[in-house]
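Mind looking over this structure? Questions follow.
One protein chain omitted, others in place.
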Amino acid sequence: MDVLAQQLFNGLTIGSVYSLVALGLTLVYGILHIPNFAHGALYMVGGYATLMSMTLLGMPYFIAMFIAILVVGGIAVLMERLVFNQLRDSPPIHDKIAAIGLLLFLETLIRVIWGADYRSMSTPFSDNIVSFLGVTVTTQRILIVVAAILVMIALQLFLKKTMIGASIIAMSQDREGAFLQGINANRVAMLTFFISGGLAAVAAGINAPINLVYPDMGHLVILKAFVIVIIGGMGSVPGAILGGYILGFSESLGATFISAEYSDIIAFVLLVIILTVKPQGLFAKGAH
Amino acid sequence: GGEDADITEEAEGTPAPGGPDDEGGGEEVEVDTEVAEGTEVIDIGFSGPLSGAGAYYGNNTLNGISMAMEEINEDGGFEVDGETYSFNLVSLDDQYLPDETGANVRRLVQEDDTPFIFVPHSGGTYATQVFNEQDEVLLGSYSSEPEITQQGNDLTWRIPPTYDNYIEPFSEYQMERFGTDLAMLPPNTEFGMDWAEALGPAWEEMGGDVIHESSVDYAQDTDFYTLVTNALADDPDVLFVGGSSEPTAQVMSQARELGFEGGFLVMDQAKLDEIDNVLGGAPDVIEGSVGVAPLVDDIHEGNEQFVSDYQEMHDADPGSEAGYHYYSVYILAEAMKAAGETEDAHAIREHLDEGLHQVDEDKRIYDVSGIDEDGGMTTELRMAVVEDGEVELVDFDH
Amino acid sequence: MLTLTDVSVRYGFYEALSDISMHVEAGELVVLLGANGAGKSTIFRTISGLNKPAKGRIEWKGKSIGGVPASNLVKAGIGHCPEGRKLFPEMNVSENLKMGSYAVRRDKKAVAETLERVYTLFPILEEKQKASAGSLSGGQQQMLAIGRAMMARPELLLLDEPSIGLAPLIVEQVFDVIQEINRGGTTVLLAEQNANAALKIADRGYVIEDGKIVVEGDREELFANDDVRKAYIGA
Amino acid sequence: MSMVKRNATPLIFLLIALVVPLVTDNQYYLYILTLAFIWSIAIYGMNLISGYTGQLTLAHAGFFAIGAYSLGLLTVDVNVPYWLAFLLACVITTVAGLLIGLIALRTKTHYFAIYTLCVGYIIYLIIYQWDELTGGVRGLIGIEPPGAIGPITFESAESNYYLVLAFLVLTIVFMKFITESLVGRTFVAIRNSEELAQTIGINTMKQKLLSFVISTFFAGMAGALYASFVRFIGPEISYTMTMFDMLTYLIVGGIGTMYGPLVGTFLIVTLTQSLQFMEEYRMLIFGPVLVLLVIFYPRGIVGGIQMWKAKRQYKKQQKMAKQASNSSTYGGGD
Partner (left out) sequence: MFIETKGLTKAFGGLTAVDNVDVGIEKGKITAIIGPNGAGKSTLFNVISGFYPTTKGTITFNGEDITKKKAFNVAKLGIARTFQTTNLFEQATVMDNVIVGHRLRTKSGVFDALLRTPRLKREERESREKAEEVLAFVGLTKEANRLVSDVSQEAKKRAAFAVALATDPEVVFLDEPAAGVNPDETDGLIDLMHKMVANGLTVCLIEHKMQMIMEIADHIVVLNQGKKIAEGTPEEIQNNETVIQAYLGGGDEAVDAN
């Protein structure tokens, strides 16, 4: 085993997951200006939805993931309708607080239904071990990387090349303005939340097999996702992807060459340093 | 030698292990302490995590307590100084937060006038020890932290055994079987830290080398591969792991994926059979592991009935936290009998050891040899090893 | 073509419009005059579906449209260039214009034609195609807003104070453009402070005070009205 | 005596608070009230920077922990006399607040919230990981109770209650004086528009820093009181969830209002206690309640009451304005 190569691949794996979560967050946070602290809960629900579809309904892995996308996307849409849409004209502080309320609710709900214990999820890809270039991995890990990249490319194309995608961006910049162009702003907001929830579900669905499913699983991921969104520039899709990988690599290499205990701090220190030097974030646009 | 060997565990801050089919932590435990007619009632308090991340663990402890109380009450209670008494459990939720425990204990003392309170975590114990002597309430603390009995608090009873007993035999076995290079990858819980601090020096004293030392945070590390890769980088013979069974299983199987062929020294919180379960039957993963014998693998006269009753009631195997709490209730009742007193915490405390030895044979879940001066309970232990895919129990003095 | 009958609109307790009745016929250029806060924008917002009438009836080509969401009305042919412009500040000029054609995006040829026309009317927009709307100066933004509203090829164009904050030279141009748009067959409803310039190109007009129509008439009548002269045209 | 008149309601409550220990000797009630008072002090700190100055901070559980750990370590490890340690704990927190504020306040809006969230998390990780100093996950035991001041000792629950109450009253008086003075107006101006505040000559960075530092002082002070009251501390007091709890207290009571922090903390702490039996289900209710509150009563209970009062007044004014409206055009000049 070549430690450096192995750690680089580990960074790639974890970076893929980070990027996916951060993407969902950046869509809502950057584009609709809602800092959705409940995004971590969506990720967590995604993990449970996948797992439960497999264990309770006996669905195959990919179908289970698809169900999870629908479930979590649906929850996200409900959030938008019932909560964030109502808070459209409130000061930003209120979105954050409402999101925290949602987070507490979802976490508790899952705990009440399925308990607080750790669960593991195994997939057809969990046990296949592949070795190449001094790296040893399961096919699940390759799946993580490949799936993440495919999803990201698809999303980017959707936003850039389709008018519906552009309407997401337009409406984020001026809701009424978008209305007046014939864009059904409500539908777009719902779509955005759906995509965001779907991304969280995919991230959880591909990551859970190499980790665990439990009610708190979203906490740290979400904190890091916020860091990524800020590092990469709010609302910037490429920024979120890049930021996710930067973080993934710095963690796996940091744990190896600096300190394992403090590897979780890396993300936060990175953010603090970046905002210290550039208070508007790395890719900030000119102020007006 | 001791015939009862089982898990001791302290799940500070992390949910305790349990199979996927275990009862959910959120389900409220029905404490059906229907009091026997014509008896006096003794309120017994409990403050533990019944919601939040620790709810699963807290409810398991509660299961043990309420099972014992129900049995006692159904039998018509117990007699102290000519009067018949039965137990009533008043349980409060503290979400693992020490200040909440403090509030709960004060409430239990004020509103229910309890002589005895179970607190299944050290933070809560510490917060309560500040005033429990003054308020004359006896703490039954399920925490392996030595400090809680070393502080000189006269009204504390430490229920779980200390883990130091395991360290030497585990190390000896693994050194002999796999070699002397040890990599340590414990969970960064209080219990994991304690273990690592005791194991490291002991291993080196026995002539081994600790070649890697770090810890995993199950609740926060997104991926264990990075840490496992580093732990394996220097080619250890033995890997020290542990914590709740599921994440431990995850770490162990990932170590195998990454080509580790040595043995696992498993901290006593995780159970080998559960790990095997979690992995869906993976004999090559757990081969060469040494750990604590799970309660269900160590059935004897003292716990047979309990284990089967528990399985029937909760559709799950009892963990040590349930077993110890169950046992404790019986010890408590006997201690009250011996003291001839149901209210005086000091008197009860003084008669705990006596009570322990009065408990019926078929309620002695573990082989406990006594309760010390300082309130610590001493359990005789055994270990479980995996040889050729089979879990085997080994006495320490083999 | 467009008829309002006894329309009232409230913001909370406050009645911003009371019993407004007015009409706009195909091909006309009608101007709404009124002081600040009189309710001009509220009329526009209600017609284009951003506000809901509390009472009364709005008809567009014979169909009632009170309470129909704005996004549907764009497709029905009502274009609104709002007060405050409501551009997409982080999109560039050409993207903003492209968004303007959202409702008619399937007709690629027509979109290209209209774009051509907008660029001819406002050459500065073509020059600044790649500049983000937010970085444009106020006047440039106003031109972009008008251009964007034209992109959907509306039959009725609502222009809410298009000359606000514009340089005189540009004001002149804007009014020329409005007139040209109108001559091209688009019906225009225009709200203005700049009464003189507006009336010059208008067919008819309404004067609003405090949410009520106080005067209405054709260009000559309004020019001749002393109260109107005094309050809106000055000296 | 207009001072008394204007503050009649709070003074009545103060009176009630003063007699509580005299009418009950239920230690549990006192314990809960004392805890609620301690948290209130920290929330008052948050309210100053988040409610009045408009910068949503998510680091204050961290500052609370810094105060608590400073006091704990100074009394347990260094054996510093209690009140000196108390003072030092406040100073240490304030200095930490100053240093962090200097950097954090360069960021704005969401950036500031996320930045402080991360700072809070870093504080948590440091406490958690640096076990040589902080005891790590094991926490810190054996913290001293407040030392005697002359003949008054703080061993009993009653004396602790009065001590904390005294600190709370001082905190409220402090906040009242600050927010109702020019200094408070300056903070509110920054909340309303930082840009405009600058153009009218306010050094916004300096003022925000001032507000932030004061707020961390109170968080630290509350932490120190907490440590010596509970006498055991663990890293969880600095965890994000504690932060979210604090935020809940503030929002429920009413952010940017004078008595919001007290009302919110008191209400939630007592409600949590009386809903004990619901265990996990409590949060199933609290979560949605938080959401509904933010939607329908964005300024919490206190803000809601104020709004209701304002509405009544508005209706009155509306009537008067209608009568006068016919003659309200300006002639220019004065």
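Which chain is which? They are A, B, C and D, in the order written, and residues in each are numbered from 1.
Quick note on the criterion: contacts are C-beta pairs under 8 Å (C-beta built on N, C-alpha and C of every residue); 3 or more make two chains touch, one makes a residue touch a chain.
Every value quoted in this text rests on a predicted model; they were computed, and no experiment measured them.
The chain we do not see here touches C, D in the full complex.
Residue D:Gln198 is the one among D:Asn7, D:Asn26, D:Gln198 or D:Thr270 that touches the chain not shown.
The set of chain D residues touching the chain not shown comprises 174, 177-178, 181-186, 188-189, 192-193, 195-204, 210, 214, 328-334. Where chain C meets the missing chain, the touching residues are 35-37, 135-140, 142, 161, 164-173, 175, 193-197, 200, 230-235.
Simple rule for what comes next: only the chains that are shown with their structure count from here on.
The innermost chain, defined by the distance from its C-alpha mean to the mean of all protein C-alpha atoms, is A.
For chain pairs A-C and A-D, the one joined by more C-beta pairs in contact is A-D. If you average the CA atoms of chain A and of chain C, the two centres end up 42 Å from each other. One inter-chain figure worth recording: chain A and chain D are separated by 32 Å, centre to centre, where each centre is the mean of the chain's CA atoms.
Among the residues of chain A, those in touch with two or more other chains are 108, 111-112, 219, 261, 264.
For chain D, residues touching at least two other chains, in rising order: 129, 280, 283. Touching chain D in their complex are the following residues of chain B: 12-13, 25-26, 28, 50-52, 55, 92-93, 96-99, 102-104, 106-107, 109-111, 122-123, 126-127, 130, 135, 145, 147, 151, 188-190, 193. Considering their complex, residues 1, 3, 6-7, 10-11, 13-14, 17-18, 55, 108, 111-120, 122, 129, 136-138, 141, 207, 210-212, 214-216, 219-221, 224, 251-252, 255-256, 260-261, 263-264 of chain A touch chain B.
Listing the residues of chain D that touch chain B in their complex gives 26-29, 31-32, 35, 128-129, 131, 136-139, 141-142, 226, 230-234, 236, 273, 276, 279-280, 282-283.
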